[in-house]
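Inspection log for the structure reproduced underneath, given as structure tokens.
Omission of a single protein chain aside, the complex is shown with its protein chains in their original locations.
On to chain A.
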Amino acid sequence: MTKHLLEVDGLKKHFPIKKGLFGKTVGAVKAVNDVSFYVKEGETLGIVGESGCGKSTTGRSLVRLLEPTEGKVSFDGQDITKFSANDMRKVRRNIQMVFQDPYASLNPRHTIEKILAEPLIVHGMKDAKKRKEKIYEFLEIVGLNAFHAKRYPHQFSGGQRQRIGIARALMTNPKLIIADEPVSALDVSIQAQVLNLMQDLQKEFNLTYIFIAHDLGVVRHISDRIAVMYLGKIVEITDSNELHQNPMHPYTQALLSAVPIPDPHHDENEVVLEGDMPSPANPPTGCAFHTRCPFKMDVCTKAVPELKEQKPGHFAACHLYNGTNSNDI
């Protein structure tokens, strides 16, 4: 069995809601509410969900760009939630992030060379000549050229900027890359190029990815396993093919059926959900999905369903599968 590179146990991130003159805390937005999962070395774990489900907050809490409220994150066997800022910096060398907006995540006043040199300087590569060599090497690897190093971010197209973002993440030879919506700002034809590049790099450098996105087609394409989030919780997590062929949670079923298929002959059998996602500041009691669930039962409004292994390797948090062994609804 391959080892678990990252293990997350009971991760919570609550943002306090403050009100009044003295900033009294009157509540909390439970952006991530008790999330546990693991990532195996060399695999890609996709995290999908709609806006506000907590997928990005999860990604940021893992590297402590946002300080988790509760829970444990172990990377390579070490609990990194208790690390000092200094130790954390050393860990971040192995965990890098790629962000959504290639326009906003590159400093417009720095040349590409400077942008790419920064992680090397931070992590102690003092020799300027070596740095330069490495920068040129990685520019080639992500499909750009050495002469691009002297240019500024605005001289690149969106797809090229995302390549630079990826090159920057690779500079420190990380083991894990957390990519937060890396292709959602790109055009379809460019999106395919960047996805292919990420797959090639994964093979070449033996990378592990956490791929956060809202587009199920993209996530399916790149992921080995997929976690589906709804209102701060993981509602289902399993192998990518299994999730698509045999989704268990009613939310996953609805989400999958809502994706418009680029084929006019596609036989539509859509579950259209009613209403909107409730506010994470005031989540419904019991199962958070019960307000929109077509299979709602009495128990759903009262008890929070646990994420249980319903079949080998297939976890779902739904009362429909608790106590009974039937897999069909």
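Just so it is clear, contacts are C-beta pairs under 8 Å (C-beta built on N, C-alpha and C of every residue); 3 or more make two chains touch, one makes a residue touch a chain; residues count from 1.
One rule holds for everything that comes next: contacts and distances are computed from a predicted model.
K.L.:
One chain of this complex is missing from the view, so tell me which of "Ketoacyl-ACP synthase III", "Peptide ABC transporter ATP-binding protein", "Helix-turn-helix transcriptional regulator" or "histidine kinase" is its UniProt name.
P.N.:
For the chain missing from the view, the UniProt record says "Peptide ABC transporter ATP-binding protein".
K.L.:
Can you work out which residue in A:17, A:65, A:259 or A:303 touches the chain that's missing from view?
P.N.:
A:259
K.L.:
One chain isn't shown here. Among A:33, A:96 or A:160, which residue touches it?
P.N.:
Answering carefully, the residue with contact to the hidden chain is A:160.
K.L.:
Specify the residue from the set A:2, A:84, A:189 or A:269 that touches the hidden chain.
P.N.:
A:189
K.L.:
Using the touch definition from the top, which of A:134, A:148 or A:220 touches the missing chain?
P.N.:
Of the candidates A:134, A:148 or A:220, A:220 is in touch with the missing chain.
K.L.:
To test your reading of the contact rule: which positions on chain A touch the chain that is missing from view?
P.N.:
Within chain A, the residues that touch the unshown chain are 50-51, 157, 159-160, 187-193, 195-196, 199, 214-218, 220-221, 240-241, 244, 254-266, 268, 270, 272-273, 276-277.
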